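A single protein chain has been removed from this complex, and every other one stays in its place.
Our next item is chain A:
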Amino acid sequence: MKSYDTTIARRGAGLAGKKEKTSRRRMSRQTRENIFGYLFISPWIIGFLGLTFGPLLFSLFASFTDYNITSRMNFIGLDNFKRMFTIDDLFKTSLWNTLYYVLFSVPLTTAGAIFLSVLLNQKVRGMKFFRTLYYLPAILSGVAVYFLWMQLLSPSTGLVNTFLAWIGIEGPAWLFDPEWTKPALILMKMWSVGGGMLLYLASLQGVSASLYEAADLDGAGVMKKFFYITLPMISPIIFFDVLTSTIGAFQIFQEAYVMTENGSGGPGNSLLFYNLHMWNNAFEVFDMGYASAMAWLLFIVVMVLTIINMKLGKKWVHYEGGG
């Protein structure tokens, strides 16, 4: 603070005639502020440049080479990208598996989270207990959960099929049948919608009661209130959730790596997701150049989808205050 004051004082003193110096002084003050600013955020800048942006550029370069991490890095032009579409059959399989997963898991988990949050937004006794109960799966995570689900989904002794048997349905072999592996994973994801639910719950509580009161006066029913007030009012959160969970769903990896034998993406490659295929290329056969190219292609796919989402978002997302 002190130095700031003296600068002003000096500037006042120097006003008479010394225009040049003044402007330089002002510049240097600005520069100094900038220096401090950048110093404060420098841990992030270093981290970003060194650990994110640098490797990002490197992988972009590597995607045009036959880089194998340890001994080779020859420029091969677009060969890696050609290989994806001509030689590597598993590329298509993995992309299809991932798209399937994104297409079903994102809408289902979003709808599930909204549904759950609306239920948990009711004024019922013991609501805190239910909220905790439904949120719990979201804090359990990782490998333990996958193992738990492998047991739940076990074809003849698992709880899921036992339950289905009670209501007279013969459950599928889930993780052992290529046609049921992806639905099994999506089911598992539905179980842990708690994180999204919490976001919706918070935004539901921010919806002004006066809107509902006005609707009541106009004679709107429950459904009308939900579709014409609730949904539009929480649409920014829905938009955010859909956007981030789409990006997240494209990156599915752990589930398949843990829940399939030897992380192979089996049975019949039905759980060979894009990132798993990429990982296998990078670390099992040391085709880091090819894996980098795959990563960039995924980046482009996700980027395009995000831009489309943003454009579409303008049509249905309602920001209060005309934002």
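Structural remarks
Keep this in mind: a residue touches a chain if its C-beta (ideal position, glycine included) is under 8 Å from a C-beta of that chain, and two chains touch if they have at least 3 such contacts; residues count from 1.
Just so it is clear, contacts and distances are computed from a predicted model.
Its UniProt record calls the unshown chain "Carbohydrate ABC transporter substrate-binding protein (CUT1 family)", which is the correct pick from "Autoinducer 2 import system permease protein LsrD", "Putative transcriptional regulator", "Carbohydrate ABC transporter substrate-binding protein (CUT1 family)" or "Oxidoreductase". The residue from A:Asn68, A:Asn121 or A:Thr244 that touches the chain not shown here is A:Asn68.
Only one of A:Trp191, A:Tyr212 or A:Phe286 touches the absent chain when the whole complex is considered: A:Phe286.
Per the touch definition above, the residue from A:Pro178, A:Gly195, A:Pro236 or A:Gly313 contacting the chain not shown is A:Pro178. Listed for chain A, the residues touching the missing chain in the whole complex are 30-31, 34-35, 38-39, 42, 45-46, 49-50, 68-72, 87, 89-90, 150-151, 154-158, 173, 176-178, 264-269, 272, 280-281, 283-286.
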